[in-house]
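The complex is shown incomplete by one protein chain, all other protein chains being positioned as in the whole.
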Amino acid sequence: MQIRVQFWSYFKELTGCAQATEELVEKATIADLLQRLHARFPKLVSMQNSTLIAVGVEYQGRDYVLKAGDEVSLFPPVQGG
Amino acid sequence: MQIRVQFWSYFKELTGCAQATEELVEKATIADLLQRLHARFPKLVSMQNSTLIAVGVEYQGRDYVLKAGDEVSLFPPVQGG
Amino acid sequence: MHRSLTISAAPIDEADLVAARASSTTMGAAVYFSGIVRGSEDAQPISALEYECFRPMAEHQFHRLFDELECRWPIASVRLVHRIGVVKAGEASLWVEIVAPHRGEAFAACQWLIDEMKRVVPIWKKPLPGQPVPRH
Partner (left out) sequence: MHRSLTISAAPIDEADLVAARASSTTMGAAVYFSGIVRGSEDAQPISALEYECFRPMAEHQFHRLFDELECRWPIASVRLVHRIGVVKAGEASLWVEIVAPHRGEAFAACQWLIDEMKRVVPIWKKPLPGQPVPRH
């Protein structure tokens, strides 16, 4: 299945793009997706402990099981206000 | 010496007046003044545990030694805001 | 620390006061409190509160609190307005502004100032019975 990924804030500069698409097997988790993204965008690796992940508009953990059509967002700690 | 006393808030209603004057001996304390006032205005007696006392614009305790010309204020707990 | 104290019978124009905040590029936080007269006191409907103030002592005690505020927190500015006389239900009787580098100290200072004011500043209120009249 295809999973679309959006990058926010300086993650866009680390990856060089605002969006990416990954082809994953059914029942792949966010952890599986991150493994792929880290291979493709090595600069994300050093950020992994502070990376926040959302599917749609909700935060999700590494063990979240992805579904076709899920839109995943990756971003650094938020800084509003 | 003469000491002028001002009453504030509902203490004015308890005493029936906004001001009173007491003639006290030199070195009299606020405790001495209160004793006189309680005799003269018995309705103040029930308020004695919550009575606040100032001399001029500063709070003072019962053991404060009065001086001629001191202006004493008696009032219930404050309620600003 | 800039300080401004107003004790007055005039209605508090909060919008005007906010618009007059001094500009700064070192202060990150402004905290405001508006205390509004409610239409009941001890479960009885009231139309207004009447505030009485022992003014020279109130001013002195406010400035003592401002002195201590300045010692406790790195505040840039405090402005406080307390209305006296008759204040109708729904209208503001108290307005406080604290401007500080960060929000933590601004919130702490604002709450401390109001708590202390209610302990030491000689202002009293008397409920005026009647039905509160909602403003429109």
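For reference, chains read A, B and C in written order, and residue numbers begin at 1 within each chain.
The working rule: a residue touches a chain if its C-beta (ideal position, glycine included) is under 8 Å from a C-beta of that chain, and two chains touch if they have at least 3 such contacts.
These figures come from a predicted structure and were not determined experimentally.
Considering the whole complex, the hidden chain is in touch with A, C.
Not every partner is drawn; the one left out touches chain C at residues 14-16, 18-19, 21, 23-40, 89-90, 101, 103, 106-107, 110-111, 114, 132, 134-136.
On the side of chain A, touch with the chain left out of the figure occurs at residues 6, 8-10, 52, 54, 56-59, 73, 75-76, 78-81.
Criterion: only the chains that are shown with their structure count from here on.
A straight line joining the Cα centres of chain A and chain C is 48 Å long. Work out the mean CA point of chain A and of chain B, and you get 72 Å between them.
Touching two or more other chains at once is no residue of chain B.
Those residues of chain C in touch with two or more other chains do not exist in this structure.
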